[in-house]
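With one protein chain held back, the other chains of the complex are shown just where they sit.
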Amino acid sequence: MAPTDRFVAENTFHIRYVETDAMGIVHHTSYIIYFEEGRSNYARQRGSNYAQFEQEGHYLAVSEVDARYIKAAQYGQQLTIRCWIEEMKSRGLTFGYEILSTATSEVLVTGYTKHICITHEGQVAKLPDEWRKWAGT
Amino acid sequence: MAPTDRFVAENTFHIRYVETDAMGIVHHTSYIIYFEEGRSNYARQRGSNYAQFEQEGHYLAVSEVDARYIKAAQYGQQLTIRCWIEEMKSRGLTFGYEILSTATSEVLVTGYTKHICITHEGQVAKLPDEWRKWAGT
Amino acid sequence: MAPTDRFVAENTFHIRYVETDAMGIVHHTSYIIYFEEGRSNYARQRGSNYAQFEQEGHYLAVSEVDARYIKAAQYGQQLTIRCWIEEMKSRGLTFGYEILSTATSEVLVTGYTKHICITHEGQVAKLPDEWRKWAGT
Partner (left out) sequence: MAPTDRFVAENTFHIRYVETDAMGIVHHTSYIIYFEEGRSNYARQRGSNYAQFEQEGHYLAVSEVDARYIKAAQYGQQLTIRCWIEEMKSRGLTFGYEILSTATSEVLVTGYTKHICITHEGQVAKLPDEWRKWAGT
């Protein structure tokens, strides 16, 4: 499902025990946290840095989260998260995600998050050029 | 936005410091946790009990989460969560939510979660009658 | 174990499902979060407010956490947390805690946290008088 016409960042990590719940599986909110780490990793792989983005006066506020759960994961597995730009606008963007079992490549969870660029005073602002150029590549 | 034609469970709680992030606001994943606590509270207010539901051999697996973020909240505020049954099917259901500032009644976040009733062996199963009767009232 | 010669703040809450782990019990880090909520509640019950404490330019940095785990808790239980001032110094304080099963009054976890008062610039500072007066009562 990850698009083939643009950059897709990928990283692999171990499930943490704290991320499981009494059903014996990874809790559904853990994947929303993996999404966030997926977009941090996206920025790093593009040579950018969300910490610096903030230091320069911006925030990327979350305006929507959507996740679809296809299959459960357990402690002991490794997961791979793929993250890409679904849509780029002047003042915001949408990231797409898929999370796979690293061993089997089965897709376990898909989703997207929408973001608005704001200043530290809460005003909607244009995304920095460095971030906007990701859209074309 | 909470419906007026059916039961809406409501509870009020303090934001925990751990639920905030470096933007100085409540982290977006915290609201997905509040959703979960909202449906636990829904079951309790209907005289039911999700712990017992599990002990009787069922799980309510999460198949989708959607959240829209309208306004941020800070540590020190109290929040109110409203939770209701958006749709009831024989083998699953959808909960709707809204989270308000208790002080101002402003709606901060809305969302829904979809669930499928499964056995502890992972087979899709009918929801217990006790839970299905919630739909009509 | 809670002392009888000073103010002890108490509050009761439901375990959240997310706070459990694949052992089927409350994850050990959840209790450290309950400690934090216990001291937030302590401040509220003394007519004070940690949010305002921060707005006035202070932070209460954590310098040490210690927790002893006696008995596990499960989703479906209610817990009661007791929090008191173990030691008050001019530039810091120690909170003591015990967490009980609300139904049986059994003590499940005990612990303490040490804190240093710092300014937003990171300088060690005197605790505000409003907080220091807690020690004598």
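Labels A, B and C are assigned to the chains in the order they are written; within every chain, residues are numbered from 1.
Keep this in mind: a residue touches a chain if its C-beta (ideal position, glycine included) is under 8 Å from a C-beta of that chain, and two chains touch if they have at least 3 such contacts.
Note that the coordinates shown come from a computational prediction; the quantities given were computed from them, not determined experimentally.
Within the whole complex, the absent chain has one touching residue among B:59, B:75 or B:97, and that is B:75.
From the set B:27, B:82 or B:115, the residue in touch with the chain omitted from the display is B:27, counting the whole complex. Only one residue in the set C:29, C:45, C:77 or C:102 touches the chain that does not appear here, and it is C:29. Contact with the undisplayed chain is limited, among A:51, A:70, A:103 or A:124, to A:51.
Within the entire complex, the positions of subunit A that touch the omitted partner chain are 14, 16-18, 33, 36-37, 40-41, 44, 49-52, 54, 74-76.
Against the chain not displayed here, subunit B makes contact via residues 17-18, 20-22, 24-25, 27, 29, 74-75. Seen across the whole complex, the unshown chain contacts subunit C at 22-23, 28-29, 32-33, 36, 54, 59, 61-69, 72.
One rule holds in what follows: only the chains that are shown with their structure count from here on.
Shared residue numbers account for over half of those found at the interface formed by subunit A and subunit B, and the copies are therefore classed as meeting with the same residues.
The chain with its Cα centre farthest from the Cα centre of subunit A is C.
Centroid to centroid, with C-alpha atoms defining each point, subunit B and subunit C lie 27 Å apart. For this pair, subunit A with subunit C, the centres built from the Cα atoms lie 33 Å apart.
With centres set at the average Cα position, the gap from subunit A to subunit B is 24 Å.
Residues of subunit B in contact with at least two other chains: 33, 36, 54.
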